[in-house]
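Take this structure first; my questions come after.
Complex shown without one protein chain; remaining protein chains in place.
A, B and C label the chains in the order they appear, each numbered from 1.
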Amino acid sequence: MQLETGNVVSHDSEGTLYRVLTLELPNISSNAVPGQFVHLRVSALQDAVLRRPFSIYRVDGKNLSILYKNVGRGTSSMCTLRPGDAVNVLGPLGNGFPTAVSSGKFPVLVAGGYGVAPLYFLATRLPVKGVLFVGGARARDILLNDRFKALGWNVCIATEDGSLGTRGRVTEPFDAWIQSLGGDAKPEIFACGPNGMLKALCDRARQGGWNAWISLDRHMGCGVGACLACIQRVVMEGQEVLVRVCKEGPVFESRTIVWEDGNHEA
Amino acid sequence: MQLETGNVVSHDSEGTLYRVLTLELPNISSNAVPGQFVHLRVSALQDAVLRRPFSIYRVDGKNLSILYKNVGRGTSSMCTLRPGDAVNVLGPLGNGFPTAVSSGKFPVLVAGGYGVAPLYFLATRLPVKGVLFVGGARARDILLNDRFKALGWNVCIATEDGSLGTRGRVTEPFDAWIQSLGGDAKPEIFACGPNGMLKALCDRARQGGWNAWISLDRHMGCGVGACLACIQRVVMEGQEVLVRVCKEGPVFESRTIVWEDGNHEA
Amino acid sequence: MKPDLRILLAGVPMKNPVMVASGTFGYGPEYADLVNLNQLGAIVVKGISLEPWKGNRTPRLVEVPGGLINAIGLQNPGVNGFIEKYMPFLRTHDVAVIVNIWGKTAEEYAEVAARFDGVPGVHALEINISCPNIKAGGNAFGTNLDATRLVVSAVRRKTRLPIIPKLAPNVSDIGAFARACEESGADAISLINSFPAMAIDIETRRPILANVTGGLSGPAIHPIAVKLVYEAAKAVKVPLVAIGGITSAREAIEFMIAGASAVAVGTANFTEPLTAIEVIRGLEEYLCRHNIPNVSDLVRSLRL
Partner (left out) sequence: MKPDLRILLAGVPMKNPVMVASGTFGYGPEYADLVNLNQLGAIVVKGISLEPWKGNRTPRLVEVPGGLINAIGLQNPGVNGFIEKYMPFLRTHDVAVIVNIWGKTAEEYAEVAARFDGVPGVHALEINISCPNIKAGGNAFGTNLDATRLVVSAVRRKTRLPIIPKLAPNVSDIGAFARACEESGADAISLINSFPAMAIDIETRRPILANVTGGLSGPAIHPIAVKLVYEAAKAVKVPLVAIGGITSAREAIEFMIAGASAVAVGTANFTEPLTAIEVIRGLEEYLCRHNIPNVSDLVRSLRL
């Protein structure tokens, strides 16, 4: 974990809703593993006391990219960053995905929204290629599918309005595909996306007895384990304990997670 | 008084310490008189609740200029304004200088620091030309002298380090000049600058029995007379009363002002 | 559907629940070139005392992150001066006028209130027992339950106008103060006044304000005010007027959900004189979007 100030190398649109921000961060880049995140200080937002967390999307030599969507105050003022501007970054943070796949298992990535970002980084590092299921409300919410294909991955798209891929939730093509494999489906699942999607996947993983590594999105304070803002209930050695998503996570094996009813975080 | 959002037309350096910001503000410009000021919202300063007051330096058709120095948070983020950026302005505010000179009187302007700005606007509107005394710490604090000369005004400079004009305070050449006129000096003084300078001038005006119109710099809240932050003690009809520098001022006839010892505003 | 923004606050009909707060809008004429006063719910004028009052020395104001500290010290032209100079202007407008009053003793408060009884165009009195910037009266009353009761009931006896005590934020149990006001005959309660605060110039090691301390207002205090309004709403039935850090409809709506029947815009008038007008527009838009027919349906609608 390091604090590093890096200049903006490039800042481009990705589809209509997302942007890719690439920063020169040699130290953080050289230590980053897929599933980790960076905590970015939005300096134009003078009255902001919190950094903003973003998954690491790509690492290319000294350069580190994130893929983000403008959803609020911080991300909206990030949009004004121009090449050459300096950004202060804390990272790499969190545990990351396992980058080995147990023998005989087949990597299956499941993504919603910005969830493609850490999974893309993972896809570049996994020793075996597999399939990506990616879902969204409409065609414009589906990102990076060409890049995954270019890496040699199969891509399966679902949109709720049917404007791209199958119509419906991403779990539908996923289920169909698992069924098509019959009883000996041995997927190793890696997922990042909205809570509803993650929960649905966890149920399936539990039933199927598969490993599913899911990355949680939780509102964060410090990002380093100091403030206890980002707590998640998990079961460890039969005991329910509280862990910090920023430190022990953001990636958890799905069967350890205790999903709470009425957890206010959507 | 109006609220108007105008685009930056130009934003240039003036000497090494000052900048001229020109905004397209047709409504405010058409009503402005010399000595009035505008109250500018520094939108990049998100945590600022107060506007910043600046004297009107020039009006040129629809365009209004201010001349300012970077001295703090607000002015420092104003420095980043670029042509085309929008700025919200409240103005014109305050009373302004009288723009007539009593017959037989001779207009004398005395300026320190940004004080040249309202006096330049005044010089462009006065029916008679006169002399400008301008003082500062060093040569780089002396502004606009060429512009005053171009208008046909005499300019007399004093710097404390002697790097331009006479060495010393601006009151020294002023006193010398008054003396050189003998007993029948009939100056009508217009001044804007640091309190010390204004106070020294007021003493002289009182002794000489001259009119001196001085523009005060006071920390302001609303700028329109509502908050009572900018109070000045003055004598009106023999009575000491409190007036608002933003509304009844910023220009006062020097003999009405009650200078307070230990007034914390420098 | 056009939502109904009208309210009846302490018996005073208003076009909408958005007022401008005492001390931040002068006596009405100051902003009249910019703001159509007839569009406001009410104007709360700067605090008035029995006799003219000079207030504190300058500097009286300092900006801090997210707010400002003021120590105006309640400068005002006195009851008579105010009525002569400003009431004729205010009466030409179709807007509720609430006069903020203060005194150095309970008797003075009562006397000021009595003078306003029957003055045409005055709709209600806001009783400032919470000014952090004067030695006698002010915050010293508003942080003491007995003094609060004393002042409010003294005023109650001397006027038939609706009375709205204005609470201090620097208390541990705002509910107790709200109850004391309600029991002493308040028709509504407003909160909060600015928060006792201080800034020091580290180069000179002197207080920045001539008065040494002052009152913090602006966005910085909004989350504190929301909590206090929420607590006060649990304690009393009379309507609340919420004040503190409103810059847009969002903060006003938060206040109403927490328990306020009306709100007042203070410091934001300095930043953007049209804030109150924008709050009214934003509130209307919000009610439309959420299909809420009447603005009062928003009041105390927090979902727990």
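In this text, contacts are C-beta pairs under 8 Å (C-beta built on N, C-alpha and C of every residue); 3 or more make two chains touch, one makes a residue touch a chain.
None of these values were measured; they are calculated from a predicted model.
Q: Can you work out which residue in C:Ile83, C:Val112 or C:Val226 touches the chain that's missing from view?
A: Result: among the candidates, C:Val226 touches the missing chain.
Q: Kindly state which of the options A:Lys105, A:Arg125 or A:Arg218 is in contact with the chain not pictured.
A: Touching the chain that is not displayed is residue A:Arg218.
Q: Sort through A:Ala176, A:Leu242 or A:Val258 and give me the one touching the missing partner chain.
A: Missing-chain contact among the listed residues: A:Leu242.
Q: For subunit C, enumerate the residues touching the unshown chain of the complex.
A: 64-67, 69, 143-144, 168, 170-173, 195-200, 202, 204-207, 212-213, 216, 219-224, 226-227, 230, 250, 253-254, 257-258, 286, 301-304
Q: Mind listing the subunit A residues that contact the chain we can't see here?
A: Touching the chain left out of view, subunit A contributes residues 1-3, 41, 47-51, 88, 90, 218-231, 242, 247, 260, 263-265.
Everything below uses one rule, namely that only the chains that are shown with their structure count from here on.
Q: Could you put a whole-Å number on the gap between the CA centroids of subunit A and subunit C?
A: Comparing mean C-alpha positions, subunit C is 48 Å from subunit A.
Q: As a quick test, compute the distance in whole Å between the mean CA positions of subunit B and subunit C.
A: Here the centre of subunit C sits 36 Å away from the centre of subunit B.
Q: Distance between subunit A and subunit B based on Cα centroids, please, to the nearest Å.
A: Between these chains, centre-to-centre, one finds 58 Å.
Q: Taking each residue of subunit B in turn, which ones touch at least two of the other chains?
A: As it turns out, subunit B has residues touching two or more other chains at 47.
Q: Find every residue in subunit C that makes contact with two or more other chains and list them.
A: 65-66, 219
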